[in-house]
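Only a single protein chain was left out; the remaining protein chains are all shown in position.
Chain IDs A, B and C follow the sequence of writing; residue 1 opens each chain.
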Amino acid sequence: MIHTQSTVKVRYAETDKMGLVHHQNYITYFELSRVDMLDVLGVPYRVLEEKGFFLPVIEVMVRYIQSNTFDDQLTIHCIMEEMPKVKIKLRYEVYRGDILTNTGYSLHGFIDSTGKPTRPPKCLVEAAGKHFQSST
Amino acid sequence: MIHTQSTVKVRYAETDKMGLVHHQNYITYFELSRVDMLDVLGVPYRVLEEKGFFLPVIEVMVRYIQSNTFDDQLTIHCIMEEMPKVKIKLRYEVYRGDILTNTGYSLHGFIDSTGKPTRPPKCLVEAAGKHFQSST
Amino acid sequence: MIHTQSTVKVRYAETDKMGLVHHQNYITYFELSRVDMLDVLGVPYRVLEEKGFFLPVIEVMVRYIQSNTFDDQLTIHCIMEEMPKVKIKLRYEVYRGDILTNTGYSLHGFIDSTGKPTRPPKCLVEAAGKHFQSST
Partner (left out) sequence: MIHTQSTVKVRYAETDKMGLVHHQNYITYFELSRVDMLDVLGVPYRVLEEKGFFLPVIEVMVRYIQSNTFDDQLTIHCIMEEMPKVKIKLRYEVYRGDILTNTGYSLHGFIDSTGKPTRPPKCLVEAAGKHFQSST
């Protein structure tokens, strides 16, 4: 399992008329947390794209347990429970202090620069593999 | 069943570096389509809020089947399959011409202006009821 | 002079905690109105990009006179007062009914697909020229 954490300070532009973080923004919070995870793994998403690999989103889900508002300091947990195969699944948990405010997941495929489905990039598989080797 | 359609022309600001509609924007497309559905039902969301009713999102899911890009003309179908009870569930389908590009759903609760859970507003139940009466 | 109009219905996601349209969104409203102007001129921005022309923003200004809120129906006026030369300047006026709520402008250059500054595309100059010929 790989588990990383990112911090977000809610921007004013991310609030809505209800006075809370508009529900759309958690999609972006999830995204930046998986970018951070790839940084931690040593295979930054920027580099993956330069190598011609893209990870389009196939499915995304967000559950809203508690609301957040402007200026709140949030911790986004990004969790990879299984090795990337044809697809990669990531789970997310959003906390404000001790309070779990959101959960969710995203499912991604791998495509090359021509848009064709491809195997996950070797560098990602190797980097992730180090965190899953103990299971053998 | 209630089924309405909304049209969206993809904005440049909604695209991303991959050259496609960034996946976050479908959440907004879903939202505007349910606002349109409430307009069609004669209970605009603006009016619901003025009466002190809010429909926070409890859960949202999007599935990405085909990508869309700048200037694409999309049709967002919003479908209510069951009468609103404590919760209300809406399904969505996004089409570019004949091509189904996305599906998804959102689940909402009802709260009053103090943030307390409440029964769905009577005007909404009555308006929706007209479309479900045939089932008796 | 070229003068076109676009209509926008304010999305919930575009509001903020103050209950109003977040000031950032007018930048997007301006953008979609100039995309509409290019459509009216018969040189859609999508086509310009396919031909390898891009119009990056060099400068943008927005003035906020009156606020707008969720579900407001806005008319965005886009005005080209001078023929495109090395740069192109567009002025904007946002109205809610009779009320002028915003003004602004954007200034653009022309670059080719390699990012190099270039002359404005011939098709755009010709299309715009028809609206300025009377001045001779």
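Just so we're on the same page, contacts are C-beta pairs under 8 Å (C-beta built on N, C-alpha and C of every residue); 3 or more make two chains touch, one makes a residue touch a chain.
As the structure is a prediction and not an experimental result, all values here were calculated from the model.
Contact with the chain not shown here comes from a single listed residue; of C:Met18, C:Val40, C:Met83 or C:Ala127, that residue is C:Met18. In the complete assembly, the contact with the undisplayed chain comes from B:Phe70, out of B:Phe30, B:Phe54, B:Phe70 or B:Tyr92. By the touch definition given at the top, subunit B reaches the unshown chain through residues 12-13, 15-17, 19-20, 22, 24, 69-70. For subunit A, the residues touching the chain absent from view are 9, 11-13, 27-28, 31-32, 35, 44-46, 49, 70-71. Of the residues in subunit C, those that touch the hidden partner chain are 17-18, 20, 23-24, 27-28, 31, 49, 54, 56-64, 67.
The rule is simple: only the chains that are shown with their structure count from here on.
Averaging C-alpha coordinates per chain places the centre of subunit A 25 Å away from that of subunit B. With centres defined as mean CA coordinates, subunit C is found 29 Å away from subunit B. Between the Cα centres of subunit A and subunit C there is a gap of 34 Å. Multi-chain contact residues, meaning those touching two or more other chains, occur in subunit B at positions 27-28, 31, 49.
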